[in-house]
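Sending over a structure as structure tokens; questions will come in a sec.
The complex appears here without one of its protein chains, the remainder shown in place.
Per-chain numbering from 1; labels A and B assigned in written order.
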Amino acid sequence: MANAMTPGVLGAFVHVDAATDAIRALRANGHTDLTVYNAAPNHEIEEALEHKVSPVRMFTLVGGLTGCAAGFAMTIWMSLDWPLLVGGKPFDSVPPYTVLAFELTILFGALFTVAGMMILSFLKPTTKLMYDEKFTDDQIGIFVPCAPGAAGGVEEVMKRAGSVEVRHAS
Amino acid sequence: MTAIATDNRPTQTHAEVTRDVVATLGTQSRGYTLMLFGAVALFLVGALTFVLLLKDGLGLAGYKSPVMWSVYITTFVFWVGIGHAGTLISAILFLFRSPWRTAVYRATEAMTVFAVMTAGLFPIIHIGRQWVFYWLLPYPNQRFLWPNFKSPLLWDVFAIGTYLTVSTTFLVVGLVPDIAAVRDKVTGWRKKVYTLCSLGWTGSDNQWRHYTRGYLYLAALATPLVLSVHSVVSWDFAMSIVPGWHGTIFAPYFVAGAIYSGVGMVFTLLIPLRKVLHLEHMITEYHFDNLAKLTLLTGSILFYAYAMEYFVAWYSGVAAEQTTFYLRAFGPMWWAGWTMIICNAFVSQLFWFKKIRTNIAALFVISIFINIGMWFERYVIIVSSLGNDHLPFAWGQLDPTWADWGILAGSFGWFLMYFLLFARTFPIVAIQEIKEMIPMPRKRAGGHH
Partner (left out) sequence: MSKETNEEQRPGIDRRQFLTVAGVAGVGTAALSGCSTDRIEKLVPYMVGDEDHVPGVATWYASTCTECPAGCSLHVKTREARAIKLEGNPDSPINGGSLCARGQAGLQGLYNPGRLLGPKRRDADGSYRDITWEEAIAELAAQVGSAGSDVHVLSGAGAGSFTDLLTEWVGALGGSLVRYQPFDNEALRAANQQVFGRGDVPDFAFGKAGFILSFGTDFLETWQGQVENQRGFAESHGYHDGHMAKHVYLGHRMDLTGMNADEWHPTHPGSDAVVALAMANVILSERERAPADAGTLRSVLAAFTPEQASQESGLAPEAIRRIAREFASHKSLAVAGGIGSQHRGAVEACAAVNILNYVSGNVGDTVVFRGGRPAADGYGALESLASELDAGRVAVLIVHDANPVHTVPAATGFADKMAKAGFTVSTASVMDDTASQADLVLPNLHALERWDDLRPAAGVQALMQPVMMPVRDGRATGDVLLEVARTVGGPLSGLDAPSFEAYLKQRWSNIAAARGRTDFRVFWQEALGNGGLFDEAAPGADVRLADGARRIGFQRPTFDGDGEFVFAPYPSSMLYDGRGANKPWLLENPDPVTKITWQSWVELHPDTAASLDVREGEVVRLESPHGSLEAPVYVYQGVHPGVVATPLGLGHTAYGQYAEGRGVNALDLVSGEDGAGFLPYLSARVTLHKTRRYQKLAKTEGNPRQLGRGIAEAMPFAAAVQGQTPAEVHGGHHEVNTEREVEAIAGWGEAQRERLDKGDYQGEHPNWGMVVDLARCTGCSACVTACYAENNIPFVGEQEVVRGREMSWMRIERYFEGGEDGEGFSTRVVPMMCQHCDNAPCEPVCPVFAAYHTPDGLNAQVYNRCVGTRYCGNNCPYKVRYYNWLAYPKLNFEEPLPLQLNPDVTVRARGVMEKCTFCIQRIRGAQHQAAMEDRPLQDGEVTTACAQACPSGAIIFGDQHDPGSRVAQAAEDHRGYHILEDLNVRPSVTYLAKVQHGGEH
């Protein structure tokens, strides 16, 4: 985490309510693009950040529908492309094909979902942000990107909220 | 968090959780090494058998007309079934927000993936010309010969393929945050590896935001698979006109059986594992008690299904059906028939007693019975039904050979090998979900809001 890092302030918190206080205060001060690190998802933090519902579900929906369509299209087209009579059944007998359509619905749905998660996450990369390994263990981190000038104010807010450690990146 | 009954809330702090789980990684304990060694040995037995099958043909196994499916398909269905408990616990119980799954779901999910991986080998092993197994896939070949989508076997290909993909994805996605946690604890080359595997996870609010949603939908998608995959497998039989196979009850009956056998396998795996990895305080009797209740439920469904099969056979008035079921109980394979009924229908009833549900030793013994019973259920359904179908003159009784048992042993080796390697490499207990259950310390006293 040496050079080319985004300038800003990183505060570490042990207490969850301390962290939420800090978040609210900072957001009140106009620092809306905070990055909050936590080892596990936490409702209080989410509430404090007032996130909207993730759009990942759209990927799931599209994926599912694609799979279903692909399932029916493939089976029906293929059995008409090479028409062979088996067991006196029609070439394109839909009932058995629903099974395949179903399986493809699930498959595509799942793959699209994962793709969605990754795309959306990488849209806001955290690689250039200051980070500390304690955040995957037992501490909550809040990083506020800001010009060196404003850093003091941010640190002040964090301290007041009860952060156990504050570091600056520049 | 109100869902958690206070008596079984994890007592450790976040830091302790991380520490204990990371401690399980790269274990060198003798118990573990022995198990791994045994697994690899078994796997080699199976591999050798398979080479011989490729060389000389399936005739090495006990196959005999009209019993053209036997031990291999039995074992295939057995392993597919095992998988289902994992998905049930990790996906369905996740949707139900049932808290007791947390400690065990990672292990069962891994079990699912490796069980399905094992099952996936059998369609290849059991076909006569293993080297052209890919003809079952709808790939654009030179002459545009497509597979027959009316065949239940093709449904299988898709069902198993989908199941393997989705459950693997589900497992990996769940792992990422934990790998990150491990990454931040270890050092040296291992840190490099875990860094790579953690896909740049930092636990930022944005990541969590999409992650939690995505995970929810993955669980929602995995849920129907629990019901569909084994239904499809059961249709391999139910769609035929073999007496003893041709039954509408098969789908639910197989799904229940699958979960029953899966939970049995969970016991068999976790009871030794938690000892070797010192996780007794994380995977507790409370979890086993709930798993046992699940076993009791599915076992009772099996009990009903067995009874129903006999009733339908009698009520249908179809001579062939009646003969088949009569012979299951009193024919040359009576011993297998009764093994299945006793181990599944009756043994599961022991779980009415909390004393047994919470007695680890008893659970382990019973779980072995469940595994045996469920393997024999498939063996009986497949072999005894085929052995005596419509034309009495063509009847025949199977007698399996070393080649059958070799592959069976190999499949256990293959499965355990992967499972054990997984257990020492990745967190077998879900760090982040445990933490999610543990309220974080607060500066102000009392619950929030």
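Basically, contacts are C-beta pairs under 8 Å (C-beta built on N, C-alpha and C of every residue); 3 or more make two chains touch, one makes a residue touch a chain.
Please read all numbers here as calculations on a predicted model, not as lab measurements.
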Chains in view touching the one left out: A, B
Given B:17, B:92, B:181 or B:242, the one touching the chain that is not displayed: B:242
Per the touch definition above, residue among B:11, B:65, B:142 or B:187 touching the missing chain: B:65
Residue among A:55, A:90 or A:152 touching the omitted chain: A:90
Those residues of chain B which, in the complete complex, touch the missing chain: 56-60, 63-66, 68-69, 123, 126-130, 132-133, 135-136, 145-148, 150-154, 157, 236, 239-242, 317-320, 323, 386, 388-396
Missing-chain contacts mapped onto chain A: 80, 82-91
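Convention: only the chains that are shown with their structure count from here on.
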Chain A and chain B: spacing of chain centres that average the CA atoms, whole Å: 30
Contacting residues of chain B [partner chain A, same complex]: 13-15, 18, 138, 144-150, 154-155, 158-159, 161-162, 165-166, 169-170, 173, 177, 180-181, 183-185, 199-200, 202-214, 217-218, 221-222, 224-225, 228, 232, 235, 431-433, 435-436, 439-444, 448
Of all residues in chain A, those that touch chain B in their complex: 14-18, 34-42, 44-46, 49, 51, 53-54, 56-57, 60, 64, 74-75, 78-79, 81-82, 84, 86-87, 89, 93, 96-97, 99-100, 102-104, 106-107, 109-111, 113-114, 116-118, 120-121, 124-127, 129, 131, 133-138, 140, 162
